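Only one protein chain is missing from this complex, and each of the others stays in its spot.
Note that the chains are named A, B, C, D and E in the order they appear, and that numbering of residues resets to 1 at the start of each chain.
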Amino acid sequence: MKLVTAIIKPFKLDDVKAALEAYGVRGLTVTEASGYGRQRGHTEVYRGAEYNVDLIPKMRVEVVCEDEDAADIIDVVVKAAQTGKIGDGKVWSVPLETVVRVRTGERGPDAL
Amino acid sequence: MKLVTAIIKPFKLDDVKAALEAYGVRGLTVTEASGYGRQRGHTEVYRGAEYNVDLIPKMRVEVVCEDEDAADIIDVVVKAAQTGKIGDGKVWSVPLETVVRVRTGERGPDAL
Amino acid sequence: MKLVTAIIKPFKLDDVKAALEAYGVRGLTVTEASGYGRQRGHTEVYRGAEYNVDLIPKMRVEVVCEDEDAADIIDVVVKAAQTGKIGDGKVWSVPLETVVRVRTGERGPDAL
Amino acid sequence: MNTGDTAWVLASSALVLLMTPGLALFYGGMTRAKSVLNMLMMCWTCIGVVSVLWVLYGYSLAFSTDAGGGLIGDLTAAGLRFDLEALSGTIPVLAFAAFQLMFAIITAALISGAVADRAKFGAWVVFVGVWATLVYFPVAHWVFFFDDGNGGWIGDRLGALDFAGGTAVHVNAGAAALALALVLGRRVGWPKEQMRPHNLPIVLLGAGLLWFGWFGFNAGSAVAANGLAATAFMDTQVATAAAALSWILVEKLRNGHATTLGLASGAIAGLVAITPAAGSVEPLGAIAIGAIAGAVCAYAISLKYRLRYDDSLDVVGVHLVGGAVGALLIGFFATEAVTGGANGLFYGGGLTQLGLQAVAVAAVGAYSFVLTYVIGKVIDWTMGFRIHEEDEVQGIDVVAHAETAYDLDAAHSGGFAGAIRRVEVPKKVDA
Amino acid sequence: MNTGDTAWVLASSALVLLMTPGLALFYGGMTRAKSVLNMLMMCWTCIGVVSVLWVLYGYSLAFSTDAGGGLIGDLTAAGLRFDLEALSGTIPVLAFAAFQLMFAIITAALISGAVADRAKFGAWVVFVGVWATLVYFPVAHWVFFFDDGNGGWIGDRLGALDFAGGTAVHVNAGAAALALALVLGRRVGWPKEQMRPHNLPIVLLGAGLLWFGWFGFNAGSAVAANGLAATAFMDTQVATAAAALSWILVEKLRNGHATTLGLASGAIAGLVAITPAAGSVEPLGAIAIGAIAGAVCAYAISLKYRLRYDDSLDVVGVHLVGGAVGALLIGFFATEAVTGGANGLFYGGGLTQLGLQAVAVAAVGAYSFVLTYVIGKVIDWTMGFRIHEEDEVQGIDVVAHAETAYDLDAAHSGGFAGAIRRVEVPKKVDA
Partner (left out) sequence: MNTGDTAWVLASSALVLLMTPGLALFYGGMTRAKSVLNMLMMCWTCIGVVSVLWVLYGYSLAFSTDAGGGLIGDLTAAGLRFDLEALSGTIPVLAFAAFQLMFAIITAALISGAVADRAKFGAWVVFVGVWATLVYFPVAHWVFFFDDGNGGWIGDRLGALDFAGGTAVHVNAGAAALALALVLGRRVGWPKEQMRPHNLPIVLLGAGLLWFGWFGFNAGSAVAANGLAATAFMDTQVATAAAALSWILVEKLRNGHATTLGLASGAIAGLVAITPAAGSVEPLGAIAIGAIAGAVCAYAISLKYRLRYDDSLDVVGVHLVGGAVGALLIGFFATEAVTGGANGLFYGGGLTQLGLQAVAVAAVGAYSFVLTYVIGKVIDWTMGFRIHEEDEVQGIDVVAHAETAYDLDAAHSGGFAGAIRRVEVPKKVDA
């Protein structure tokens, strides 16, 4: 089993969700995050004083999957999340030792 | 060292925390997350227009532990978080290379 | 490639960001989290009734890096985040299988 | 007709109307984020239901010629079909009717705090209509209808003093709240689980709007722009101030911290307590009443933990207790200089007035408690008054109203350009 | 001069001013969190721009001696340089001018709901100035300027009834909103993408402030503290109550849930519909008008999905439709007992009044729609009226105003002690 984690632009979440569903992924977990990187933030002004916002909102998407699907899933996410503009994010994967479905206690691929 | 990650229903957090504490876990980190899966969301209505909420609130719990406790901890979490209804969540684990306690710089099991 | 994850005190985020930048890290992802551990929370009082807050706000910082930088990065984070008081947090690392930059599809070190 | 008096009563009516949206925020901020909308709905629907009933028959039952014994009015004013020139005292009768309507609305709304998070919305709407009809309209007649000794039995015949509704509004709503909290039972998890207010700034905003509106409530009850109105105004201000201070003093001594919620709660307790007394005491008396009420209510709200009834937002502790304290203290602090007649114990009037006050409090409290309990039970048996346990855990807002109060994340909120673009994806082997 | 009348009109003027900040919250809570500030700005700048123009020439164009045909006033009152003693009826002329100014402000502000999230701020400011000048000031003259038959052509000559602005304010703003929504086009993602209100408690707060302020709007329009004012007050209250109930009833039947937003929307629809009629109907008539308007508007807001114009916050469905419904229903419910003259169909007056009402609605609606469309287009061609698509996705608040509405996380908000401490770090090899 593998865990694919993707940092994407928030407004791409629906695309990514739809693409993953089309691919056959049945579940995922999303966390709100902020990113710092090449993409520049913006400056706000309050009573003349400047306030720099350099952490840019991102979505962090986690998908647990079978080993053989990981590469495809990464591809699917990359395609769906791409705008081609700086700040599109990163996708990475790690191998998991166990996955359990809490409701039933099923393990491994059955847990998905 | 291992990292056990659990996605659970929010109202189960107190149970899980209590069960882990009873087991002997001394610390954990929690993040608010939303999940998409078999469990269906709900529909909201604003001035007659429907709004589908398909990301359901979940809690993401991370516990760093010694290798030999990981299996137990997974069991403890599964038991404590189980309601038997769809959407109870997932638990998975990965091996860690290093763990450091920031305050002291201690590493490995001493860092917990 | 490695993924270094750090749980730190929120007000240390700027220090950690600055230190990592000084070290040469070009990007990172931050999530708001709460921690439970040795550090005690506080008690609030509403109309005479007590309310215990035992999850303490933390920041969860993730940095993807090359294998050879991981140890340094952990050191940098530990130094920058340290106040010496209980609750300073943890840092851990895991090896990654792949990293992709969404914008370009670049992989591995080039994705950073 | 006096245009100055009319101007003041119209302004006061608007002020009292505002109290209900203010109360909605005051209460709503104290609930959890998942049930704030339901609380707003419960308060606001009182405006809807009671206003319509008021025109149809409510005003008439409360303020038409007594139908016997000072218990209820007749139906001669049903429909409010008055001439433009028809007067009530020095003001147009519709100005007086509008002013009194606002009292009926907020009295019903006050009750909702006791049943936060768990009442079926439909059942609540029915309850409000029935309760206004069977409880509020008669009690308002008892206390507020004056007709040269042929009016309501408490105000006009017995001679108990209740300037702006310590009994008719607060004891009434507080006793009803207790009954309804018993009918509905405790919230899931209470009291083991801690439930904290989700938005204290709007609690304070609500308290501010209540305070502001209460000037209409109390000083408007002079039904004229005169010295009595000015006295009621000043009394309202200083009693409230003193109560807010005394509540946070109790907190500081008992819990070690003066809290924002305590300050707001103290202010409301002071407003409640001075309501019956604002036309009977001088400013120094008002300060005393406020200070006493603030402290007593600060303790009274803990009763529910001992007696184990879940009066969620402390309607009993603040309104029943505060209203009774205020009504009774008139027996001590009333002064001829303001009442134009009766004196309280401290002003040489003996215990007579105190006795009358006690009768008024007991009669209104008992009537309201019993009737409300019966109404509540009947609704519970017939249509069910409480939502399911899981719905309560998920939150009544989504379940009952299909809405979520807040969606505050600027970055992640809608407007996803390109959400529609189709992506070519490989097919999963076994999918 | 009558001090009571003056007191009431001054109080009413303050109440009507408050409606614009109230509207800002009502609208602002319905937008997404990333554009609430822009909505607040659009409403508030109307106060700024229109107030200044009012002094310079607006009041004069609307309320000075007719310059011909009942179409527009002359410039004799430009600058508002009146004596302290100058009267308008029984009150100081500046009290009347202040009262009417508040109407001009909110009428312009109402339009902004149709173009939420996407209008260039500078273009909006220009639009407000031009629109007030070319549309509002003349229309106010038509409807509100009385001069013994030599006043405005709709109110004073034709004899259409519009007590407080069903046509001049609501039909006017609603028709303008439709025109502007067409000029600006749809928001990115609409209607495919769902956009939910980001903060319903402030929507309800806004609705509460609007309701409160509307007593000034309607009852203040009697320009006196008298029986007519009291009737308008009561009518306003009960029509609004009935409309709120009827809107949520429609929702319950149609969608299965009574919603908070529906309740608030119904209340506003009721306030809008009773605005023209508050000085013409009795309370029972007001209940009928409110109930009808609540239901009609509850359906009317869905029109935009069928006709595909993005009237973002339903200004058309609530104000154009609600205003027209109210103005037309006068033709049925007007009663001599209140109007002192005209009777509607149900009160034996035949169809005459209905005809006049229809002319007024049509004339104001058509004039406003056409002029607004032209003004909008000209601004769009010259300075551009709409922000870039990416800016809309990112959120207009940050882009246009360099601000974010909320930063609510207590723990993570600033005050980072030691943020300045320098840390010694190893250097990355290839950095």
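Everything below uses one rule, namely that a contact is a pair of C-beta atoms (placed from the backbone, for glycine too) under 8 Å apart; a residue touches a chain by one contact, two chains touch by 3 or more.
Not measured: the values here are computed from a predicted model.
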Looking at the whole complex, which of D:Leu87, D:Met234 or D:Val378 touches the chain that is not displayed? D:Met234
Chain not shown: contacting residue from D:Leu253, D:Leu307, D:Ala337 or D:Ala362: D:Ala337
Subunit D positions in touch with the non-displayed chain are 2-5, 7-8, 11, 15, 32-34, 117, 187-189, 192-201, 204-205, 207-209, 211-212, 215-216, 219, 224-231, 233-234, 237-238, 240-242, 244-245, 248, 255-261, 263-264, 267, 282-284, 287, 337-338, 340, 389-390, 392-393, 395, 397-398, 404-406, 408
Interface with the undisplayed chain - residues on subunit A: 44-52
Take the complete complex as the reference. Which residues in subunit C touch the chain that isn't displayed? 11, 42-46, 53
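Everything below uses one rule, namely that only the chains that are shown with their structure count from here on.
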Those chains which touch subunit E and also touch subunit C: A, B, D
Over-half contact-pair match to A-E, picked out of the listed pairs B-E, C-D or B-D: B-D
Between the Cα centroids of subunit C and subunit D the separation in whole angstrom comes to 49
Multi-partner residues of subunit A (each touching 2 or more other chains): 11, 31-32, 83, 94-95
Among the residues of subunit E, which ones contact at least 2 other chains? 194, 196-197, 255, 257, 259, 261, 393, 398, 404
